[in-house]
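For this view, one protein chain was removed and the others were kept in their places.
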Amino acid sequence: MPTFPTAISTQQLSFRYGGVPILHEVDLALSAGKIIAITGPSGIGKSTLLSIFNRLWEENGDGRLQGQVKLRLDGSMVDIYQDAYPLDTLRRKVGMVFQTPNPLPMSIAKNLAFPLRLMHIKDKGLITTKSEEMLRKVHLLDEVGDRLQANATQLSGGQQQRLCIARSLMLEQEILLLDEPTSSLDRQGCLRIEALLHELRGTTTILMVTHYQDQVQRIADLCYELREGRLHQTL
Amino acid sequence: MPTFPTAISTQQLSFRYGGVPILHEVDLALSAGKIIAITGPSGIGKSTLLSIFNRLWEENGDGRLQGQVKLRLDGSMVDIYQDAYPLDTLRRKVGMVFQTPNPLPMSIAKNLAFPLRLMHIKDKGLITTKSEEMLRKVHLLDEVGDRLQANATQLSGGQQQRLCIARSLMLEQEILLLDEPTSSLDRQGCLRIEALLHELRGTTTILMVTHYQDQVQRIADLCYELREGRLHQTL
Amino acid sequence: MNRATERGLTLLCWLCGLLPLAILCIVICYLLVRGGSSLNLALIFDRVPAMDALLGHQQVFDGLFPALCGTTMLVLLTLALALIPGLCGGIYLAEYASPLERRILGLLFDIIAGLPSIVIGLAGFSLSILLHRLFPGRFGPCMLLSAMALAFLILPYLVRSTQAALNSIPQSLRITGPALGASKLQNILLVLLPSRIQDIIGGIILAIGRAAEDTAVIMLTGAVASAGMFRSLLDQYEALPFYIYYISSQYTDAEELQRGFGAALVLFTLCGLIFLLALLVEQGFSRRWKR
Amino acid sequence: MAMGSGLLLIAILCMMAVLGWPLVENGRFFALFSTTWSPHAQAYGILPMILGSLRITVLALLFSLPMSIGTACLAELLAPRPLRRLLLVTIRFMAGVPTVVYGFVAVFLLVPLMREYLIFGSGFSILTASLVLAVLIAPTMIIFFVNGLQSVPRSYCHAVDSLGARPMQKLIYLLLPQAYPSLLIGVILGLGRAMGDTLISLMLAGNSVALPESVAESGRTLTAHIALVIAADFSSMEFTTIFACGLILSLFTVCLIVSIRLLDRFGTRGAQHREMSTESRP
Partner (left out) sequence: AGDLDSFKGQKGTLKIAGGTAHIPVMKEAAKLIMQANPDLRITIAGGGSGVGIKQVGEGLIDIGNAGRKATDKEVSTYGLTMYKWAVDGVGVVVNPKNTVTKLTTAQLQDIFSGKISNWKELGGADRAINLYDRDAASGTRSVFWKKGLQKANVSTTANIVASNGAMKTAIAGDPYGIGFVSVGHIDASIAPVTLDGIAPSLENVKSGAFKVSRGLYSLTKGEAQGLAKLFIDFIFSPTGQDLVKAKGFVAVQ
């Protein structure tokens, strides 16, 4: 695929938690700009797989990783575990939405501004416009636009989930890792997020865990099922 | 319905958070032993509605409630906000599964034993049998049976969700409040939980928030949609 | 905050953070150099065989043994007196008190924490005089009195650490217990406290350290320079910190000073041992609870 | 229980008031706030001691705060894992180092250094004492700081980590604001400890009764003053001033604590914290 270079590739990737093997010699090559769905039964290792691409598993527990993981960042392939690629830059370029929404214990506005704040962006106007744009994109602006100063932890489950999606989009990452991003949304909310992902297709590589076959049908370019530590392509 | 007496009833129930009205003069009468589904867009007040029946909203924020809420507990209707019905007894009789799984930061086994411990049940054998039974019911025993001593917060999202369901069933409550109990489960896991709820039908009144029309079709006896502070029956 | 400030701050953190480590090293090294040579069994047991002293067959006069026992006993007694009220006070402040009460009582404990130990010692001393007038011949400065005064001294540490521990628990964990039918007390005892047990142990360690090293209080309420082994709680007793203080203020020759340094090392070790105990308790706790 | 200890505190304050009463009776109470202490000349001014106490306490806090925050951050965030454990153990250990030992070691090590290189004079000075005091109160603060940092929920940390925060950013934007109540308690207890400490200032501050012009000079704290005067005749006027000292000391503690709490109220961090934590709970 000449127009779409590889954005994510793994070689002989194995992962274990303590003694328990989760992934076993996974080889993967995913093109840039696609939406790739990952399915599989509960507890099989989908979330773990995602966290490998932004090295977040390192923050907790006693995981052990073997093999190579390469991501296309700034136009060239980087071996994120070998090359001395700075962790913080990596995580800024690879956005993540967690399975359980995790808004920060501050106001909604601050939650959205947080990623920009980390980048030393101080321009108030820019922050506000950008925040509103993202809120609109996840269709949250109508619901919470009038209480942007309220604490984000007081939002309802689905609102938190959408807020987290909006937050992860603030930096226009090249790669997005979404862990069941529509699990607490009703059908309509779900379709809206899918439309948003559609928009991002082409510019952003999206790796997305989902449980719904119909969702896969609707938006995924590719679909893998995780079974016994290996990925099996189903679409 | 003479065979199925009313288990849950509300009269002129209104609820507001701070100044924001969430529920508006809701009148409800639900028969015992049924599965009642509640649907509605995100942020409309479904979780709030559930928390009214075990008075859990009182633990956080500045909610205000008006009207009457009666539950059938131990065979008679109790006005849970007026009569001096003890709060902890109420909550032991009304089980709840949260929208976001909330295992206690202790071992899986202790999580399951927790409700029994609150009742001062010390019988080790009983606790173990009961825990295993519940784990089997939510189909978690195969996955975690060999590491019951591991910390429950290390489980995957779907595993945590099932653990919480199992935990809420430990006391054989008369009323169950389930807030999107299958949101992080794959199709098969979802069907298994539904089968479990089917089993409970008749003995337990189940109030369940869900987003999936097909799930409603499969198991709900009744379905209400929450819109603009009122419940509209759709099934 | 730009990159440079960040770097600067990180560097500062490293510098500042390693300072205590360095200081402790210096202190220990210095003590070892000055007092290390006097560190032997004779320092503790004088010329009495260790077994005889431990079994109480023979009194130790010039050794640190009675002081060692006195301090250990004193710390344990103080903890026994202060632990329960301290924890209860913390729980009350965090979970039951109204905002006004919280403010007033909080201020109160802060003031207690700021009371100089010598004032508390004086209060204990005055109390002993009072008690002596009330019950002539029965009551004077003694270990129980010291323990009571020390308990008062360390109370704020226990209260505040418990309170801080409870306050830092996130709401989601806080409501899990009640949702399962835990009464308020059950929630506190079974969920909240165990989940932050390290914090509470931290407070206890602070309290132990404070009780073990205080000189001013015990000097006025029952610690003596020489008494032999204490026999009851109403007895006067020897204590290590007082011994060190006394040496440092009255040593007549270099050898005596060296014994003072040796005693400091012993006190050090004793504190270390008591902390080890606390850590073991903590580990046991968290293991039992988390598993 | 809390009531009980409250009563006890009030009892102690009352005791000091009653025992200090002769001063008021003799109309000498306000003479306390003069600058001369000379019992032979019937002058019982303790103003120099009051200033000494304040200076030492504030300085000690100033030195100790960065050190404590630094250590807590290292132990919780920046340092590699083995070092973290070492640090935590060290800190707990330091909590048990007897004050006398610090004083002792400082007399032999720090005082000559100060004399030769920093402040000249005798080396016994407010500065010297406050440096050592800073070390003394550090464990108290660090333990509370570490506990505070540790108690920040995992999910928040994950959120911040996944957004690419560097450790320092995580610390300043998330951890410190979240741990704020614990930090505050740590500071206040540390302050109390510094205020109430007797031996360090007695051994290192020089204890001269003159009004010190700078912190590099010898000065006396209220606590050291109490310790020095305690050998006097119990019913003498000098001795009576001890209780006045105790009272004034408590008064200052109250003032300092209240002002810290007020600062907290007006500080932005505090306001932000209030939004979501203890105060908003019913």
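Worth pointing out:
Every chain is named by a letter (A, B, C and D) in the order it is written, and numbering of its residues begins at 1.
What we mean here is this: contacts are C-beta pairs under 8 Å (C-beta built on N, C-alpha and C of every residue); 3 or more make two chains touch, one makes a residue touch a chain.
Predicted, not measured: the structure shown is a model, and the values here were computed from it.
The residue touching the chain not shown here, chosen from C:N40, C:S249 or C:Q283, is C:S249. If you put the hidden chain back, the residue from C:L206, C:V224 or C:L240 that touches it is C:V224.
Residues of chain C in touch with the missing chain: 59, 61-62, 125, 128-129, 132-133, 136, 140-141, 219-220, 222-228, 235-236, 242, 246-254.
Although one chain is not displayed, its contacts with chain D can still be listed: residues 36-40, 107-108, 111-112, 115, 120-124, 202-203, 206-210, 217-218, 220, 224, 227-236, 238-239.
In this section, only the chains that are shown with their structure count from here on.
Between the CA-based centres of chain C and chain D the separation comes to 18 Å, rounded to the whole angstrom. Centre-to-centre spacing of chain A and chain B amounts to 30 Å, using the average Cα coordinate of each chain. Annotation for chain D: residues 154, 166, 169 touch two or more other chains. Of all residues in chain C, those that touch two or more other chains are 1, 171-172. Across the interface of their complex, chain A is touched by residues 1-3, 171 of chain C. Chain A contributes residues 54, 56, 59-60, 87-93, 95-96, 98, 100, 102-106, 114-115, 117-118, 151, 153, 164, 167-168, 171 to its touches with chain D in the complex.
Only residues 171-183, 186, 190-191, 194-195, 289-291 of chain C touch chain B when the two sit together in their complex.
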